[in-house]
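The next block holds one structure in the form of structure tokens; read it before the comments.
Subset of chains shown; positions unchanged.
Read from first to last, the chains carry the letters A and B; within each, the first residue is number 1.
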Amino acid sequence: MPMPEYPTALGASTPDKITLLGQDLAEDVMGKVSFGELAFWLATQRRPTTGETRVFEAVLAALADHGFTPTAIVTRLTYLSAPDSVQGALAAGLLGGGSRFLGVTEDCGRFLHEVLRDRQLPLDVRMDGEGWDELALSVVRQEREAKRFIPGLGHHVHKDGDPRTPRLFEIAREEGHYGPHLSLFAAIGRVHPRVLGRTLPLNGAGVCGAALADLGLPMELLRGFALLARTAGLIGQLAEELRNPVANEIFLSVDLNNLSVPPEPYGGQHG
Amino acid sequence: MPMPEYPTALGASTPDKITLLGQDLAEDVMGKVSFGELAFWLATQRRPTTGETRVFEAVLAALADHGFTPTAIVTRLTYLSAPDSVQGALAAGLLGGGSRFLGVTEDCGRFLHEVLRDRQLPLDVRMDGEGWDELALSVVRQEREAKRFIPGLGHHVHKDGDPRTPRLFEIAREEGHYGPHLSLFAAIGRVHPRVLGRTLPLNGAGVCGAALADLGLPMELLRGFALLARTAGLIGQLAEELRNPVANEIFLSVDLNNLSVPPEPYGGQHG
């Protein structure tokens, strides 16, 4: 077996030069490219426009931190237990970024993407509101018949509207990136009461997925961007924990309230 | 035991409003605060100036990706093995961000910080070059006598100079954030040949630690910022892996070249 070669357009270095994405890292990236811009560039291997960057960073801001979520609690407890490993505390928190809490962003983006793909609508489709409403109506009906929830529709706290949603629509419109995913999502927000018989809010994490999809980012990594945003949030959680620790109190509030119960055998003759 | 309360200045929400760091998330953060700025703000609970943000983002750019590092290989292999879990692939990569590869940033920042603290030098100390050289000389001598390496001095590839180092000095100077940590680090770079008898480059990951320390960021989290930068890099690695996969070839290059050897008993009668 001959030695394989591993192609990459990301980081590379020679004794006197470091390149990243074909750029001179020191001269052309450091001091010239913002972090949000760079994250977009790394994921797509193309430099985003100012407008794309603004929408992208608005999404990251929307997803960075939501207070004492399971991910935040997990990062604080892991740091309490293993303060020697900041990487472990951050990694543990990110591992909660799965289907249930951070998943809405990915699920919503993918769902809209698949609708558009199945209808063979191009990514630069332009329709008037009525066109979108019609499409949305058929989608909501179809999902209702299949007894499936529409990802991104509904929110357990912001029952009358998630404040992030209209704001992200607005920013995307200002920057000319209000594309078919956001259009369809907005239309779903308008028409679903006609089918479901009640009005649900458009979830802010869901609209983020729609916006990322309109930016042309890879579907497989929508969850990844939510995790990038959350990494910044978890560092904030650790910084606060360092100064105003609560993890030990959380731990004790569980441990001291444990209730010892007899085992409940499972399976076998008992199953 | 009464129910404890858990104070936080980070995310909070009511049915119709979401706040983050005391700001209205939708109105005052989304579309107005860049991601690098927000990450700084989350970690310090204060909004950075434009200059602070530029230095901070230059550091993040310097640390985001270095090609096929262990962290990048780990993320790609984990995705190969468990493509259902993007969070797992990113977390696995971050777990390599420990003492050896990402540690230089933290170690260097801390080292300089401790020197300044032991000498009781204030964070806004102003000295001329000679003053710094004198301090640096005593530090290099002291470490040499103790047979300790100075963190951030030396680089296994960039033997004649890491291109990130002069660039970060420059950016920090332009923005007025060339403080005592960077000053001392630069002085170490000037004087160490007199003590060690040979000239070593100032490591780019090390100078990042000095710059973060001059920005007043918490010492305990310097590694955290390197991990934030790396998260963006690892998403880039995954995006590339999705389109031009190499992980399976890496796996096979190891597995197919395994050499079965007899066990070497350890410990016990054999130890």
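Operating definition for what follows: contacts are C-beta pairs under 8 Å (C-beta built on N, C-alpha and C of every residue); 3 or more make two chains touch, one makes a residue touch a chain.
Computed from a predicted model, the values in this text were never measured in an experiment.
The complex is built from one repeated protein sequence; 2 chains are visible, and the structure file as a whole lists 4 copies.
Convention: only the chains that are shown with their structure count from here on.
Superposing subunit A on subunit B by their CA atoms means rotating through 180 degrees, a value rounded to the nearest 5.
Subunit A and subunit B have Cα centroids separated by 24 Å. Taken in their complex, subunit A has these residues touching subunit B: 1, 3-4, 6-18, 20, 24-27, 29-31, 33-36, 38-39, 42-45, 54, 56-58, 60-62, 64-68, 72, 85-88, 90-92, 94-98, 102, 157-164, 166-168, 170-171, 174, 204, 218, 220-221, 223-225, 227-229, 231-233, 235-240, 242, 244, 246, 249-250, 253, 256-257.
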